[in-house]
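Quick one: the structure is below, questions incoming.
Note that this complex is displayed minus one protein chain, with the remaining chains in position.
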Amino acid sequence: MPQPADQVELRIPSQLRYLAVVDAVVQAFAADFGWEADDINNLGTAAIEAASNAMEHGNRFAENTNVWLRMRGDAGGVEVEIEDQGPGFDHRPYERELTADDLLKLRGRGIFIMRSFMDEVSFAPGQGHGTCVRLVKHGHIKAEQSGGTSTGA
Amino acid sequence: MPQPADQVELRIPSQLRYLAVVDAVVQAFAADFGWEADDINNLGTAAIEAASNAMEHGNRFAENTNVWLRMRGDAGGVEVEIEDQGPGFDHRPYERELTADDLLKLRGRGIFIMRSFMDEVSFAPGQGHGTCVRLVKHGHIKAEQSGGTSTGA
Amino acid sequence: MTIQQRDIGDVVVVDVHGKIMGGPDSDGLKQALRDLMERGAHKVLVNLGDVTWINSSGLGILIEGFSELRRQGGSLKLVHVPPRIESLLTVTKLSTIFESYRQEDEAVRSFA
Partner (left out) sequence: MTIQQRDIGDVVVVDVHGKIMGGPDSDGLKQALRDLMERGAHKVLVNLGDVTWINSSGLGILIEGFSELRRQGGSLKLVHVPPRIESLLTVTKLSTIFESYRQEDEAVRSFA
């Protein structure tokens, strides 16, 4: 497990407009790994879902609450933690496949989307009181390599 | 001055590969302000220069050192602070125009670039011991508006 | 998020730009879809070509429009769905209910 010094940490207020910053951080972190574009997009989408939940269900959009994102890893795989200041919740009811009945529901897809796009999704108490969602993704290296000399991350 | 709760904060290790994350955060924060593309690019470039200096001159790329970025503001203007854990420095010698003699030098353009692209650049002691560079930018609203209904930030 | 509307025959094309993230930022889209239904529009084509991303609450807005229009005998279809949103429609199986087209003319003809 890498030292905290090898991780990037982001703190944002509980406002949906900052979801764009979450997406940008996660995608920029992984941009040079040579992963398939789909993997990078889906990682961003899962992080957006986790951060949306943290703001809405965790922090209930309360002023002066924050969401933390911590990210570490390399081309072999990344780990993203998203933590809120909410009361925590029991995620077990949401550990299920969506059924035909769910198809047209307006809500209730966030955790399902995270699970679909990530290799691992887990929930734990955060460093504070809230929920910490942990997302793990092992990207697929792009098939056609550019053939040039690549240096760096 | 907005409360800290209205600001985004990023912490990165002193490794150049995380400059891409700095660029991404700053640009995503300002992406929906309707600013000219040039303004957003130049804000990113100035932040990259400040963060490069923080890593190289401030933290001397020492392991376990970090760089902090704090950003706040709205379409009227943004403020970006970039802080390191270095010894601090006297910025006055670098408060000058570049001359013909400087043109082909390999280094020494970072602070000049920040000043050229930003409306304000100032240096102060950080919250810890290091240097805190403060960048202020008032973007220009894009001339041709899309004419659609825009909501949100 | 920014939206614009165009009429092509009796099809209303809603061009969405930016991010569809639910919450106040997407009220414009919600309201536009409701207004269209009040005006009696039955054929609505949502152009996602300039949408950078959508989250699950944003999907909810599209589903609400889809269901409401269907109830009134109309339909809501999609055009120019970027790969990132395509993935999301696929995993959520919403691709089985939203008709989606690559070309606008093709999409418009499909309503006839």
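To keep things simple, chains are lettered A, B and C as they appear, and every chain counts its residues starting from 1.
We adopt the following convention: contacts are C-beta pairs under 8 Å (C-beta built on N, C-alpha and C of every residue); 3 or more make two chains touch, one makes a residue touch a chain.
On a predicted model such as this, the values are computed, not experimentally measured, just so you know.
**Student:** Could you tell which one of B:L10, B:I48, B:L69 or B:C132 touches the chain left off the display?
**Tutor:** B:I48
**Student:** Which residue, B:R17, B:H91 or B:H138, contacts the hidden chain when the whole complex is considered?
**Tutor:** In the complete complex, the chain left out is touched by residue B:R17.
**Student:** Could you pull out which residues of subunit B are in touch with the chain that's been left out?
**Tutor:** Residues 16-17, 19-20, 23, 37-38, 41-42, 44-45, 48-49, 52, 98, 103-107, 109-110, 112-113, 116-117 of subunit B touch the chain absent from view.
Please note the rule applied: only the chains that are shown with their structure count from here on.
**Student:** Taking each chain's centre as the mean position of its Cα atoms, how many Å separate subunit B from subunit C?
**Tutor:** From the centre of subunit B to the centre of subunit C is 38 Å.
**Student:** Two-or-more-chain contact residues of subunit B, please, as numbers and ranges.
**Tutor:** Residues 32, 152-153.
**Student:** Name the residues of subunit C that each touch 2 or more other chains.
**Tutor:** Residues 23-25 of subunit C touch two or more partner chains.
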